[in-house]
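A single protein chain has been removed from this complex, and every other one stays in its place.
Chain IDs A, B, C, D, E and F follow the sequence of writing; residue 1 opens each chain.
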Amino acid sequence: MIPAFDLVILIFVVICAIAAITVKDLLSAVMILGAYSFFMCLMWAEMGAVDVAFTEASVSAGIGTVLLIAAVYRTTRRSKD
Amino acid sequence: MIRSSEDIIIRTVSRILVPFIQLFALYVIAHGHYSPGGGFQGGVILGASLVLLLITYGPSDTRRHISGKSVAVFSSLGVLIYSGIGFICLLLLGNYLDYGKLSGILHVTPAEARSLGILGIEIGVGFTVMAIMFSIFFDISSGGKPPEDEKE
Amino acid sequence: MKILNLIVVVITGAILIYGTMDMPGWGDPDSPASLHVSPRYITKTMEETATPNMVTSVLADYRAYDTLGETTVIFTAGMACILLLRKRRNGHG
Amino acid sequence: MVDFIVGKYNYWIYIVLMMIGFYAMIGKKNLIKKIIGMNIFQTAIILFYVSIGCKKGATLPILGHAHGHAGQAIQTSAYINPLPHVLMLTAIVVMVATLGVALAIGIMIYLKYNTLEEDEILKAVK
Amino acid sequence: MGVIVSIKPLLAVLVTLVAAVLILFTGERNRNLREFWTLLASIIKFSIVISMVPLILKGNIIEYTIISLTPGIALQFRIDSLGMFFGVLASFLWIITSVYSIGYVRSLDEHAQTRYFFNFALCLSATMGIAFAGNLLTLFIFYEILTVATWPLVYHKETEEAIMAGRKYLVYTLTAGMAILFGIILIYSLTGTTDFKPGGFLSGCGSANILRFIFVILILGFGVKAAVMVLHEWLPSAMVAPTPVSALLHAVAVVKAGVFGCLKVILYVFGPELLHELNLWLVLAYFVSFTIIVSGMYALAQDNLKRRLAFSTINNLAIIIMGAAMLTPSGIKGAIFHMGSHGFMKITLFFVAGAIYVKTHKENISELDGIGRQMPLTMGAFAIGAMGIAGIPPVCGFISKWYMALGTLEANEVFFLFVLLTSAMMDIAYFFPIIYSSFFKKPKEDVIPCFNEAPMMMVIPLMVTAIISIILGIFPNAFFNFFNIASTAAGKILGGM
Amino acid sequence: MIEQAPVLIVVIPLIFAFITPLIGWWRKELCYPWIILSLTLSTFCSVITLLTVINTGVIHYHLGGWLPPWGIEYAVDYLNAFVLVIVSFTSLTVAVYSKKSVELELPEKTIYFYTVFLLQATGFFGIIVTGDMFNLYVFLEIASLAGYALIAVGEEGAPMASFRYVIMGTIGASFYLLGVGYLYMTTGSLNMADLARLLPDLYGSKVVLVAFTFLIVGVATKMALFPLHGWLPDAYEKAPSSVSALLAPLMTKVSAYVMIRIMFTVFKPYFSIEMLPVTTILSWIAAAAILYGAVMALAQTDLKRMLVYVLLSEVGYLVLGIGLANKNGLTGTILHIMNDACMMVALFMIVGAIVYRCGNREISQFRNLHRRMPFTMAAFVIVGLSVVGIPPTCGFFSKWYLILGAVDTSQWVLAGVLVLSSLLNAILFFRVIEYAYIEPRGGHDNGGESLAVVREEAPLTMLIPIISVTAGIVLLGLLSGRIVSTVIQFAIPACF
Partner (left out) sequence: MEVTLLIQATDDSFRILEDARKQAKGLLDSASILEDARRQAKGLLDSTVGVTSETRQMEKQKIQAIFKGAQEAKSSFQNFIATFFLLFVFWVLLSGKFDLFHLTMGVICSVVIAHLTHDLLLANVRVGETRVIVRRFITYIPWLIYQIILSNIHVAYLALSPRMPIDPHVLRFSTKLESDISWVTLANSITLTPGTITMDIKDGEFFVHALDKKVADDLHAGEMEDRVAHIFMEADHIYIQDALDVARIYVALRKWG
């Protein structure tokens, strides 16, 4: 475990999380969320939880994002907050 | 919402990638014992490959590969495999999901029987997850429209 | 309203931080979580389940019932989505 | 004190993430935003669990070269605790299942009221 | 002095319950059959009750435990003399009221007759349960059933006024029920039991203040049904109900249940000894004397006949409680007997009011001038009832009042004797003008000055009750050893003293 | 097979639920008997389990043959077994009831409705029977997900209500998960019995305190305890009637069960009572919930919404008993779990039947209802009396124990609140009964059946469950002493 790497990812994760809930365009928010999930899964892989990371990559960053995008397409990209 | 994609690049690339994705998914399921992965991840990847097909080729072409009915059959079948294996253990006078008892009918040591049992349920999980992921995506992206050409 | 939400959030966070004070250090190999139940999974997985990947052996054998539940959760979600969104053209369905 | 802060930075980050998600869940008006917040919230919990399982100096919870090691005793401290990972696999699944259902409900709402803003929907319901 | 286990008390309760169900299912399709059920049940019930009287008179206690409700408390019937007294009274008056009701509803062609008879039967079932209850919880259970079963009878007319009266009734009685429940729970948590015991079972448990508190809430709770003043408001309002209902409410079931509950609390839960010790009896007695005087005054001011009767009822109920509160043998004896005698007399009076209403649709006293000429039998019965209430011999009211007067003297409280006498004077003041004007005043135009009675189904019951009142006045023991039952009860309670 | 009964309770409906969609395609109309069969078997197993527990004591069932704490354990004691029987009977009843209302409200979705319905019941069974903290979470999620979906298919506005439920439910479940994580972190175990053994040494730890807080808050959210109840009224009001009838009684009861488990099994009672003022806080919150529910119910004109607020108030009762934390209080809670399940299921079924026949739920539109649906309304009266707490219906007895518990701890205010809430309930229910039974005549009482109302009773599949539950309410009231002495007094933790 490399602390610096760890810390950088953690900071990225936090930035992504904040961005995901502040961005007004829903599609961008969803994309950022996908990035968030991906960073998260990197972090877990780095922490030794390969299975969790794999699952997170396939589920949250993969199917989850796809579902969200589908939903955003189905509904609207507009958001007031 | 879903209609076949007009973009030839996406169509072609996904056409070529899908078999490999699916094989990779099966690999993930089969090698859950040795490397990260297992039924769930593999199932999701399988589901994702179907979603890819659905996005690029639209519902009707996708249905050639997996029909609406077989999606539902798979989703039930997977969990049935899982709970069925558990139930067989019950019939073999073990507790529920006690795969060690399968050694009697499989003619292997209990540890190996457990290993095989794990494989069995991973497959079950994979089926269900694949079918359900696909079906959820289908429902969400179609948003309540009845499928155009499904035969009841 | 926003303020109220923030207050709730901050209180929750404060409780969590309070709890963190007594936590075992991060990555401590002697933390209780590493000593009580999990050693058996690590040492016996080959012997008892012939599966080198402990996560798999725990997931699908030691705690297989959880996984059945998990699969059922997925199944439920799928059925729920069908129930919520799918519309049939004719009543038979 | 420094040790306290630095030694548990994982936990601090997880608390921060959780609060972000929590705030989005209860403070945001847009349904998709709420769902995003939910995702962040649950992911934070998973991060917490994964942090529990960590062991310094340990390796992945997969017996390396399983066949070669058959004779040797397995050191508990050599492998990361697998149990939290297992639990989190389940939690991730639950997460995506919840996500699916929440989105389905969100779409139902959109189809009915043509908006995703909570206040507008509540106005429309009344 | 043995305890006899017998299923009869349960049967007595169940008979009416079964009848109620049969009534409900027979419905409007076959009125005769429906009313046949009522009558049959009432007769069976009465014979069951009567068959137990000899055993009780020998000093036995009849007991039947149905099921354990909570640890320490069972749903249990235990009949002793007091319960028997009330049981005999209620079951007998039910027969008469049934006959009368049939006449009443048929001649007025009331709506919702099935509901009416159904609830009537239910009420009686509950009343029996109250009479036979072996512990406070059992009593409370039936008490609440009674409350609910009476409600449809109160709002029976379904006019705006009746509905309001029903609401008022419910608010009062349910609140009271909760107070009682609270009291019972306090008792249970203090002692672990709620079984009645002659002479009380509470002495020595808990601090004096808690016991005082329990007494107050229990008496207030039961006092609502007994219409003790300031808690009486529901009773005059409930007079909008059909007359047989009023008769039942005021003479037999509801108010008597309240009074019975008060007596049980005074005599079987706390007991004379404890009440003396806590000095509560005097407080209680002063409290009800206030009721006695004020209700008398109210009664004088009423023009509606049934309302006047209602206030008279309040007055008499308070007298009963006062008699018991004296805690002397004669006082208790008189109080118990007054329950019975007041029952017969007041039911007569209400029957009369009903008969007048059925015949002439008049409810106000000022309209009754000369009615005695038209309905001599009815008004004759009224005169007998009124005399009894006022305590004029030879009607039975005299005997009970006499004993209660003795009781006050035994307790050395002349003040209460004075209260009793004042109330008797007031009785005379508000009843005799009616008798006078109905017989001797010049009839108004619309009164037909010839013999024109109400239907026989109604006149016969009221004649019967009037005659029984007189018989009881002359031979107190004539009616199934009525007086003896009362005196054994009193004796047993005070036995410990 | 008897020793397998505990697991069969869950596994049978699980397998049946998986097959339901397949059956539905083959013959749509077979779904209904199919789930009835499943729930009947399940109920049968739960009864067997209860009898076994009564005869032989606590049952430990090790799933997969792994001993706890390594594997998952089903630990069925008196409390479990009792709640199981209640829940299985209730869900069976609602399943029987659901036929007509589903045909009316969701004609196109019967198959999936029944599937999710069965999964919902399975989730409840799983929550109750398990002895593992994490397994409980998994089944909690099954139940919740099914609940979200079932609610969302309701009437106008249901999706939004359901969405809010999703958000709150996820927060609750996540808090629970977090609490489990904290416990796991300090002990390394997930098994309830094991935790109970390990935890007492750690009671001083802040981690354990936080874990406890989050577990309780999480469960309270699921239960919709007073300040966390925001999602409940809309959700249960807008849900399809058979769903309300299933969820409203059971979700709250199951959560109450979980709360008892956590507070008195996983943690030792003295922790919950002495180390933290949890019980005191809970009992005051519960008192607030009771009053809030009753007062809000008074303000409603819609019967179902009124019942929903009554339900909130009933949740208060359950928690109050837990908060009192003495023998009588807990007896009251456990008894109330049973009684309230019966009462709420009956009430929501009755509302469903009324909606089925009359199409509206406004109380002011109930004129002549007792002629139109005499049996249903008679049942309503009895159930209403039970909620008010009129003996000998069962509602009285739980109230009795609760007040007794309050008196035992000298919590006079709480006892007062209980009494007061009874009165408020009385106003609520008698108001409805008045509307349904009284036909005001403008002053003249000419009699006769002036308004000819066609008698139009609910269909038999609805009526039979309603009547039987109503009969059950009276019977359970009379039998409550027996029930307390054979089951409940053993279900209470030993130290009380």
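Everything that follows uses one rule, which is that a contact is a pair of C-beta atoms (placed from the backbone, for glycine too) under 8 Å apart; a residue touches a chain by one contact, two chains touch by 3 or more.
Keep in mind it's a predicted model, so treat the numbers as computed, not measured.
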item	value
Left-out chain, listing which of the shown chains it touches	B
Touch list for chain B against the chain that is not drawn	6-9, 11-13, 15-16, 18-20, 22-24, 26-27, 30-31, 34, 64-66
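Going forward, only the chains that are shown with their structure count from here on.
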item	value
Any chain that touches chain F and chain E	none
Steps needed, at fewest, to go from chain A to chain F via touching chains	2
Far-end chain from chain F, centres as C-alpha averages	E
Which of D-F and C-F has more C-beta pairs touching across its chains	C-F
Separation of chain A from chain D, taking each centre as the mean of its C-alpha atoms, in whole Å	11
Euclidean distance of C-alpha centroids - chain A vs chain C, Å	18
Touching two or more other chains - residues of chain D	9-10, 16, 22-23, 26, 51-56, 58, 60-62, 66, 83-85, 87, 89-90, 93-94, 96-98, 100-101, 103-108
Multi-chain contact sites of chain B, meaning residues that touch two or more partners	34-36, 38, 40, 75-76, 79, 83, 86, 96-97, 99, 133, 136, 139-140, 143-144
In the complex, chain D residues that touch chain B	60, 62, 66, 89, 93, 100, 103-104, 107-108, 111
List of chain F residues in touch with chain B within their complex	4, 7, 11, 14-15, 18-19, 21-22, 25, 61-65
In the complex, chain D residues that touch chain A	9-10, 13, 16-17, 20-21, 23-24, 28-30, 32-33, 35-37, 39-40, 43, 46-47, 50-51, 53-56, 58-62, 80, 84-85, 88-89, 92-93, 95-96, 99-100, 103, 106-107, 110, 115-117
